[in-house]
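Excluded from the complex is one protein chain; the other protein chains are retained at their positions.
Labels A, B, C, D and E are assigned to the chains in the order they are written; within every chain, residues are numbered from 1.
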Amino acid sequence: MVRILENVRGEDVYLIQPIALHPNDEFVELLFWMDAFKRASAESVTAIVPFFGYAKGDKKDEPRVSIRARLCAECIELAGADRIVTMDLHSPQVQGFFRKPVDHLFALPVLCEYIEKLKLPEFVVVSPDTGFTKGAHRYARRLGAKVAIGDKVRKGHSERAELLSIVGEVAGKDALVVDDFSISGRTLVDTARALKERGARRVYACLSHLLLTADAVRRIEESDIDLIVGSDTVENSAISATRKIRTVSVAPLFAEAVMRVHARTSVSILFDQVPARVLQQVPEPDAGNAASP
Amino acid sequence: MVRILENVRGEDVYLIQPIALHPNDEFVELLFWMDAFKRASAESVTAIVPFFGYAKGDKKDEPRVSIRARLCAECIELAGADRIVTMDLHSPQVQGFFRKPVDHLFALPVLCEYIEKLKLPEFVVVSPDTGFTKGAHRYARRLGAKVAIGDKVRKGHSERAELLSIVGEVAGKDALVVDDFSISGRTLVDTARALKERGARRVYACLSHLLLTADAVRRIEESDIDLIVGSDTVENSAISATRKIRTVSVAPLFAEAVMRVHARTSVSILFDQVPARVLQQVPEPDAGNAASP
Amino acid sequence: MVRILENVRGEDVYLIQPIALHPNDEFVELLFWMDAFKRASAESVTAIVPFFGYAKGDKKDEPRVSIRARLCAECIELAGADRIVTMDLHSPQVQGFFRKPVDHLFALPVLCEYIEKLKLPEFVVVSPDTGFTKGAHRYARRLGAKVAIGDKVRKGHSERAELLSIVGEVAGKDALVVDDFSISGRTLVDTARALKERGARRVYACLSHLLLTADAVRRIEESDIDLIVGSDTVENSAISATRKIRTVSVAPLFAEAVMRVHARTSVSILFDQVPARVLQQVPEPDAGNAASP
Amino acid sequence: MVRILENVRGEDVYLIQPIALHPNDEFVELLFWMDAFKRASAESVTAIVPFFGYAKGDKKDEPRVSIRARLCAECIELAGADRIVTMDLHSPQVQGFFRKPVDHLFALPVLCEYIEKLKLPEFVVVSPDTGFTKGAHRYARRLGAKVAIGDKVRKGHSERAELLSIVGEVAGKDALVVDDFSISGRTLVDTARALKERGARRVYACLSHLLLTADAVRRIEESDIDLIVGSDTVENSAISATRKIRTVSVAPLFAEAVMRVHARTSVSILFDQVPARVLQQVPEPDAGNAASP
Amino acid sequence: MVRILENVRGEDVYLIQPIALHPNDEFVELLFWMDAFKRASAESVTAIVPFFGYAKGDKKDEPRVSIRARLCAECIELAGADRIVTMDLHSPQVQGFFRKPVDHLFALPVLCEYIEKLKLPEFVVVSPDTGFTKGAHRYARRLGAKVAIGDKVRKGHSERAELLSIVGEVAGKDALVVDDFSISGRTLVDTARALKERGARRVYACLSHLLLTADAVRRIEESDIDLIVGSDTVENSAISATRKIRTVSVAPLFAEAVMRVHARTSVSILFDQVPARVLQQVPEPDAGNAASP
Partner (left out) sequence: MVRILENVRGEDVYLIQPIALHPNDEFVELLFWMDAFKRASAESVTAIVPFFGYAKGDKKDEPRVSIRARLCAECIELAGADRIVTMDLHSPQVQGFFRKPVDHLFALPVLCEYIEKLKLPEFVVVSPDTGFTKGAHRYARRLGAKVAIGDKVRKGHSERAELLSIVGEVAGKDALVVDDFSISGRTLVDTARALKERGARRVYACLSHLLLTADAVRRIEESDIDLIVGSDTVENSAISATRKIRTVSVAPLFAEAVMRVHARTSVSILFDQVPARVLQQVPEPDAGNAASP
């Protein structure tokens, strides 16, 4: 049961709720909170969903499945959301599942700020499959690096995908594997092995959403991956089990977005030009960092 | 992820899903299944929800809460339900939360069939509080018994309610406490104690939905209650821990309702006149029954 | 035909219209006014419905009836209501028939203020049936009195209900029968007779909505009831025919609610703590009062 | 309260309810019946509204009024109408207020059948104002007559309109004034007087809907009008007060339409070619007819 | 593709787009712009549609056609319009196709201002058919002139209509033919010929919307029409081909309406009392005017 303790009549409410590791509970709770706020006469309710789950449920890639992300979007609007703020959707089309305005933020500038502090001497940005190539080019452009691409084929639905090849020069360089999220960590681990086999020095990874399971964390621990950097969109106790994973908070970026939504100034400017006051809050890589040379 | 394995194009689908002990998961799963069936071109989808949870969320009894049952009803219709079949709603007004036809079944005839097989010599039907008086009268009418009423006041939301009094003659008689459901078992236990204090012989209870927790089952085990009879609308592993609870299946009643929905014959007739072919499936009380004298 | 004579562009409109003695005309007129205000570009329209009729049409208590209150609620929202303010709904679930915020006021504090001015020496609050027990406890708590309950069974739909018993001590005390409304007055009259038979001194009654017909007023005139106090939510010319009925205005309470809605301050606070400026407007019981000893 | 006495599950329901002399009651009753049928699982509900009231409420001809016919149409669809069958709408655009299919019937063929039986030797069809010119031409084409037009200007809203002139040759001929409906009868009476002044012999009138008030009937009684023929779309006890008004039943035409809707054959064919089995039911003008020479 | 170049978050947007000579492109473009503005978080979007095309698609005058104006209205609201401002709808009922407020302006005061500057010595306002009689009376009242009416019958759908007669005195007078729009110019040309045959001196015409095709312009050039005055609601390059057509801008009137919408002051006042600051912008008829005596 949800209950709001104070009068919110006429207030603009910004409700923060990721739909992440326990998506059903988190999703239903989000609905009930929004209903409570609307019935309590809030002026507006903005659903801030740092990670919008049901991410792979955005299409009918097999016969007779649900398009879960669409249904989820409709329920969120039904419950009263006037606006949605989210980050790094699995496919940009998901914005079109909403009728209400969506402010779609990118973790990239904040994550890159951390990467730059690592001062990697020479490195290449790697997309672990062709599906994230556009994303890899965005990272590469920001970091002034080149791109390499892993091409794997996902055979069927339950089988493990098989990594085919790495396209691009990686020998003697550090590699920065980028992706929007990983659950089992397998693709990352396989990519890291392939990179090392092709002569890469160190292998870093950069993930928007840290959905890694405990198993995944163990797998990474034993892998060729040196360091993973990700945002804190998901509260994930599993990742505390390893020093190989660093989280960089995107809270200042969301805070900036909320202030801009509230002040009616441009949010899209945050896609490229994140204000210094946000970037200054990205921490220094710690000295005893497993990733330091 | 839900996936339908066979072609359902043009079929009338009857989807059975209680929203009970894990309401969020069960509710969301119901939504996704319905979406999958509608997108797979089912002719119609009937949501059979033997227990419709979020039952107490049918009103704003405190400021700034969600009317969860309404929101839940709207999401179910949004996802594509053409009809809802359910049993013993906490308040009959919940039907009005749906726009689509609702067939609202009663467990009473089936539960009474079992009660009658117990051949209690002289007994009184007891409503544990004034809120279920109408229901108690319905049981009493069917069973040819008199009614007694417990009057308690629920003080605040989290505090335990305090039982005030039992209205009606119970001394020297068996008592049958009736209610739609119980979670903690406390009201039942308190009512049973009050009944025994007032001279009642044996105390039976009849519940539509067995939502009792493991704690509740332990509490009942140690209480003055002799036997609880309930339906199988809820799959509840906790109740196997005691011989004090019997479940009577309402599946034949639901089956009858589905056949009638499908054949376009009257379902409301099931409110009073349940066909013999349904009642014959109610089992005999077992010999080693804790409740036998 | 409805026509607004002045420019209302951008205004917040508070439209007062009970749905009471001529519900169809009043309901349709409400719809047309709201449509006119919305098309005339009012910023918002709040439907203030002091009595929300179709009250018993909140469920399907018989097969194949309309859930009129739900349909009525939907039409009101269709016509453009942004908010509803109402008083003492027949069942609290009716709030859930609306998607828009509902401010649900209670006449209780105002009516109790009047009761207290009567300075009854010793009295008990009586619920005429078990359906209003919760309401009776609310009155009792506010007035510092005990509760007695009448238990009647409504046999069939058209037949008169039969009063069974009064539970609680009433002999030698005054009695205050409370209910949300009465149309025929029969339950009140029967309860009063039963109370007198059980030794009650004077019988008062307190009703939220005075929907009594002319026949009911005559019936009350000839009954054991000494005085009825009710609110002025319904304009009812029939009640002027007797000195046994007093109306206490809830207009100051609605005015307070509207001011709070407009100022975006808490309305739910009015449920318990009605400001002195509202209660001060409750009149003194008149000297020649039929109810004075 | 509405209640359906028999099982209607899966049935196609044709619900007949004019919205005429007591529009609010009739309209609300229509809504409740439709809701009851839909909740009782009728397969479809066709609202047969022989006269669709709120007819002049089809536009904002003054600032800040309601477009009542649109709102009414929306409520009818909200309550569950799958189709609407109606007759001689005040403006054809009202069909566009509905999203569901509308079968719009014309009383003209039936009324003309009666007119032809009067065997008027030489006559002209008269539109009482320029607004019904198209309708007059339709009558004239069917009856093989010429058209004359009255041109009046409606000055303001409450004032009586002033008849300016009759355009067309009427001297020495019978006149047949045609209109969709009349409430006060004033326009008819004024037109009749103007026609007689210009040398018309007898003055007949043909109205689709007989909404005439008792006052209107008296006014007609004393006027130059010889006979009014109208349909029975409206049950109007006032018109029994005069022998100057004849009703011709359109029930056979509606029956034909319902059979065609149900058999999925063309209804639009009824606009021009009404089957003989319908027209044969038009009665002979009675011998003692005030209108006979 | 539409793209908004500047931040519009929180802004009230007034989007000007007639649906006129290329209705499909203009309509779809309007939809896309509105969607873009709403998704870009504009506070409100007002669709200013000086000419609302699909004008004749406001009814089912033949079986099995679309009511295009209704569908168009629904799409506009679906795409996000909060308000519509338009001018001289073909039928006033079209307002009822919208649920959102419509501000319906009239070109008449501005066009009459121009007509008055022509200082016609004695003239009569002519409605080219009975369908525009009300409009003709409105012009006549404003200009202090009498009315004459052309009565034509439109035979079938594709055939040319045949002009029957001119009702009213025109001999020796100037004539001002008024209509809401003309596409082929044929009715105007035929009316002009009929007027000249009946002795009219000069023939002027006044049209709200100049939708004339190049063919129509040629036809008018060779006709008895001396001058056509119309508004600039439609950008129409065809009309530059003749000196017989003058456009008077209604932009100041729309500007006044937008200012009033924005300031929440009355717009309906513009129906009759157009402020001097708007009328002063109506130009003087030019010296070399074909229409000057």
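The definition used in the following text is that contacts are C-beta pairs under 8 Å (C-beta built on N, C-alpha and C of every residue); 3 or more make two chains touch, one makes a residue touch a chain.
Note that the structure is predicted; figures quoted are calculated from it, not measured.
Student: I'd like to know which visible chains would be in contact with the absent chain if the whole complex were considered.
Tutor: If we consider the entire complex, the absent chain touches A, B, D, E.
Student: Going by the contact rule already stated, which one of E:4, E:171, E:214 or E:263 would touch the omitted chain in the full complex?
Tutor: Only one listed residue reaches the unshown chain, and that is E:4.
Student: Looking at E:16, E:75, E:183 or E:238, which residue reaches the missing chain?
Tutor: That would be E:75, which touches the missing chain.
Student: Return the single residue from A:67, A:120 or A:234 that touches the missing chain.
Tutor: A:67
Student: Of the residues in chain B, which ones touch the absent chain?
Tutor: These residues of chain B touch the chain that is not shown: 7, 9-11, 38-41.
Student: Which chain E residues would touch the chain omitted from the figure, given the whole complex?
Tutor: 1-5, 8, 23-25, 27-29, 31-33, 35-37, 39-40, 56-57, 60, 62-68, 71, 74-75, 78-79
Student: Contact with the hidden chain only, please: which chain D residues?
Tutor: Residues 83, 101-102, 261, 264-268 of chain D touch the chain absent from view.
In the analysis below, only the chains that are shown with their structure count from here on.
Student: When you check each chain against chain C and chain E, which touch both of them?
Tutor: Touching chain C and chain E alike, sorted by label: A, D.
Student: Based on the averaged CA atom positions, which chain is farthest from chain D?
Tutor: Measuring from the centre of chain D, the most distant chain centre belongs to A.
Student: For chain C versus chain D, what separation do you get between their C-alpha means, in angstrom?
Tutor: That gives a centre separation of 44 Å.
Student: Could you grab the centroid distance between chain A and chain D? Build each centroid from C-alpha atoms only and quote it in angstrom.
Tutor: A distance of 66 Å separates the two centres.
Student: Calculate how many whole Å lie between the centre of chain A and the centre of chain E, each centre taken as the average of the chain's C-alpha atoms.
Tutor: 54
Student: Identify all positions of chain D at which a residue touches two or more other chains, and write them in rising order.
Tutor: Only 39-40, 60, 63-64, 67, 70 qualify.
Student: Determine the shape of the graph in which chains are vertices and touching pairs are edges (line, ring, star, complete, other).
Tutor: Its topology fits none of the listed shapes; call it other.
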